[in-house]
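For this view, one protein chain was removed and the others were kept in their places.
Chain IDs A, B, C, D and E follow the sequence of writing; residue 1 opens each chain.
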């Protein structure tokens, strides 16, 4: 162990790359969600993701990281003064995990670790948006995103990874975010949907994907980025990072098969939406488990998660909540499956950190009894209730105040035009040569902007 | 050399990243192929790639890796018991290439190397699918994929890289997969097309790309991922990895130019499909050669590969095989060009491993005579015949048993609906607000799924 | 310091990855620009980017790198003989920055550094193309691209980073390309637009994006790749790379917010095109500054850049130049903002290299007075004038000789068909089954290619 | 025989189809059109420039029908398509001289 | 003059165009429509929920023609569009009072 603090270049490179990979997941998610949505709401869908990147990154820098990873305050939250965004951390010893005995920590600059965790916060918030497509005001979403991140995500990240009660006292396992990210976002999605209600026409009408290749490409980008999410969460370059990586791959592959097999049996045909959804279900389920179980157990987990989530997405029709793009069916259920899986298949033989670092036990099938299973369930339950309840209350409160639910008219005409004055596509051959926006001849366009001569249509001349 | 086995963190990071990059290539390929296809078969096209990721990853984990990289059995195949998927490899010494004298091998955990090679197997299988678009049953494809991988790819990977006869005895060179991947997949594509026959209407009708931006984006993602494929294949971080990287870039750039120049001269106009196809041709051709030749020779190779492949895709009209998306014209021909190029331009001065590790000779232009050219040709020929023949026989056998070729009706109506009960796009403004699926008012949708209240259209009420 | 030259594996991995990331930016840009364009010119738009990858990579290998990074010739250009593309650099000591005292330099093979800088040259050229969409002949673009790169980019890169007058004598700061890339490309865009003139119908008609999800996805890919661009520009794995990384993230996030807030206030609605454009504006502005300022100052910079660029894009209507996709409003203005920002917020406390390596001063707010501000302005001005003037002259000269501007007819019918004989989309259900290209029955297709039996439509039979 | 053509709001297609089906109308043909009329279009913003999109998406429904049923068809169409808000569209009737069923060659009423 | 309108299966457009061309018909206008009739639609599945897509893609062909040629045009259309399977579509004829060629202002038969 070095006396002077020293950067570990390989760990640092790995985290830099992983951070970039996780950042890419949110545009990937935007595409996945956008493609699943109707064409008249695709932009609003994507905008919820893009705005989450914008807003949550800033909150994280200024106080979120402190709340999650500052010195523990009674197991509940980190000390908000520790890493305030107004400070800078560029001294030689500003390495993550540095202590007196281990002045280099994991050898990664604080800013790199902060950026890595930042993109986790971003995508967790973005995940929620898939449940409420086609029916919300954008201002309401922004407010919700900021508040939910502050009240729920930042503390929960502390509970699970920052020295809070779930990790440090309950000793529940969560390698890369089954509880902190997927159960958390899934429960929030459910709470928010219950607060905001169904879309006009649901479930009578068909709300089918408008662009399935986007769905598949989005799933592909998510898969790619998820390697950073999962294998990056080991934070160091070692054999467990390799284990997390290969487990992510094989569980996801198995979940693709699990989902399409269910479709084949139930519906007679396997679909590409199913294969893509299966991939996400597998990625979700392996997330908490990827560094703690064996590859063969990951394959099994993937098969189960793919198959169960393929069935779970029908729950909404039974129970009557309009979770548009199945955030509950995939992330909530998938997160639970992966988290409980650890109660059966986690093994200190595979990863000594299970016992040494987290203080957790072997799973049931490795002779650890049901202890760990109980811990996993308790952790999941606590986050489910807390996140779901806060999301529900925030949803109601925002709707009562600044307004959250869009009008029925906006839903019918399309939320993109209503909230963003944009439409996604224009394939018309006449566009820009007279048609499309059908701006009138002879009139110099101008906008309401300060630039007095920008385009403006001559609505008053012709629409009368 | 360290006494105790130790991970090399930089090599490990590089292989982790490279693996993620290569994984991304398959969704990239799905997009490339999907965009080139007609709109009514794009989902089936992409589904063949996505299912390959699902299926082949699992087979690779359980026995494929052993067949390719287990201890050599007579030059033909690896010992299947060596790395069975039920085992775990997390001991300190479980590093790839570890031997008694060199207990660290290349310093990369076995799981990382296994994952890297896994994504090679995946994409090789996926490549084949481009040849048979719009005409196959999905079940037939899945069976073909699993069998061809097992009978052909796993052994051929062993022949070339796993200690088998092509690498170890014939001393043929293949840096990243000219013979093992591209000639192999291209020959299989040809065999399979001959077994399954032409599409209805081919070549009388136009089968043009339905979404050229997808083609270009797919090519972009492939190019990006290919750096992992090629420079990652060096397996260690050294100057040869850098050479492989820059060669990949400049050969591909040159091939873009080579292809569009041919188009310009022949057709009067250069196209974006041409530029994208040229990029793939260049990437294919440089694959076997990237670590063995000089950058200027790579530029030349790219120009030649781009130009020749641009001409070679017309072969199918002359010879009458309906290779839908030109897998033969690009991968087979491009792979051959790159592989033979080594017989001219490989040089032990550039990369000592040519002689030291593979036991190969300098190319003709570096004073090595025609020896190496002969070896390259022999290796390519063996793989061409083996892979092509097996693919043909599998194609015929599957068609005779569970059925492989779709009905003419399915082809005309579109293979997406016929095989996957999905259609790719719905840009209708009325979707989900009454039109689109035109579900009838007043009826609670329900599915055949166990969830009794999921959507269902009221076909019996209105279709009568 | 090692006596023998030795590769630094972590630095090398980081630069390899960064190079791949930056390469991906150009296809990402193609998508971003392509989506913003009308559908009848999307392919031409993307083709300008793809051809830039092809052409500039080759020029860079053969002489561009030498011109930029060869031994300084009077502050103006590098010695062209130093790294000619016909040489090879694979000796042990062929590491970038190697000197007698420091035989390892930064520990990165020359080819890796050369490839990293290659993709910078590529994207700088590609950036320009967004200004002249829908109106140029492809041959004219190719010629312009090659000449502008040779006359402007290669020398300017030398001025800024290669030991030339801007970096070494003026001591102006540019971490990753504010002056060298964005001001440079933006000024060229302006010059070229002035040379080529407006599109038919501009500004009377609406030229709106044809595919906004492409715009957002393109922005997402650019964001992802930009981490390589910015954090990779540190060239070594250290805490400044981490600083550059997190600054890139938070400035971009803030710029998303800045841009949409302006839209919200001015137009009443925030848009996804705005969020995407804001991201690009933030990425541009933080580029020169990312390794030199504190994260909180980056947030501020992002807000300002997002807001100002959102306003600046209306300039073209006031001043009457048809910069189609706002290269000037975003890259030129954004580059200037970021570059001047250094005059206020750069601090040697944060990054000692500011003083030690570049010889620059602290910014105004860090007690350095206005010295650095003046240097930044001078550097920007010089590049603006040089690049703008050369671009204008090249535009005029090419138009006069081989022709650069397309005919009005080509503009109205669509530049894709006119210049590339391609159209981007075919969603027709009848495609390939009779409709689409409506090839006639009973006729064997054939092309003008040497392959006598390739497809050809029976135009003479039916069009008479 | 008559051809009844209706230009309606997309959201009403469902109700229209059901109403026609209830009448026993065996077939119809629909297409996507853009309408311009009293109903105002919406405003779109692109990079600070505002554009009024004056054409609104509409659905055109065409029904070939028996002379005797025309009134019933028109009434059913109008009732089902009505929301009472501006932009509900038009229905018009034109005369048809002959109809042929392609499959069988049947003509006139038998072809419907 | 007459307007002959045909709603046919997309795959038959080729044959139809050729048949009309053989007749000497100088021009035609086609568009994409969706048809509903005796022919059943297909079923699509989205995440476990089944939807019947009842509207089928069809092509509408419109040909302006001389009164004298109407029968020939209709016959050619019907023959070329026929597959004999349900859903082959309809052809109908309506009267046209005047036709103008935009380019020249020619009217009536000269405008065709």
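Assume contacts are C-beta pairs under 8 Å (C-beta built on N, C-alpha and C of every residue); 3 or more make two chains touch, one makes a residue touch a chain.
Keep in mind it's a predicted model, so treat the numbers as computed, not measured.
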Original post:
Of the residues listed, C:80, C:364, C:377 or C:417, which one is in contact with the missing chain?
Top reply: C:417
Original post:
List the chain E residues touching the unshown chain?
Top reply: 1, 3, 17, 26-31, 64, 94-103, 105, 111
Original post:
In terms of residues, what is the contact footprint of the unshown chain on chain B?
Top reply: 206, 208-209, 263, 266-269, 271, 273-274, 277, 310-311, 313-314, 317, 326
Subject >> Touching residues (missing chain, whole complex) on chain D >> reply: 2, 6-8, 31-38, 55, 58, 60, 74, 77-78, 81-95
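Basically, only the chains that are shown with their structure count from here on.
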Subject >> Listed pair (A-E, A-D or B-E) duplicating the C-D contact set, over half by residue number >> reply: A-E
Original post:
Looking at where chain B touches chain C, is over half of the residue numbers used by both copies, so same, or under half, so different?
Top reply: different
Subject >> Of B-E and A-C, pair with higher C-beta contact tally >> reply: A-C
**OP:** Determine the centre-to-centre distance between chain B and chain E, using the mean Cα coordinates as centres, and give it in whole Å.
**Re:** 44
Original post:
Where the centres are mean C-alpha positions, what is the separation of chain A from chain E, in Å?
Top reply: 50
Original post:
By residue number and range, which residues of chain B touch two or more other chains?
Top reply: 9-10, 13, 17, 205, 211, 412, 421-423, 425, 427-429, 433-434, 437-439, 441, 445, 447-449, 451, 454-455, 457, 462
Subject >> Per-residue multi-chain contacts in chain D, two or more chains >> reply: 11, 14, 17, 44-46, 48-51
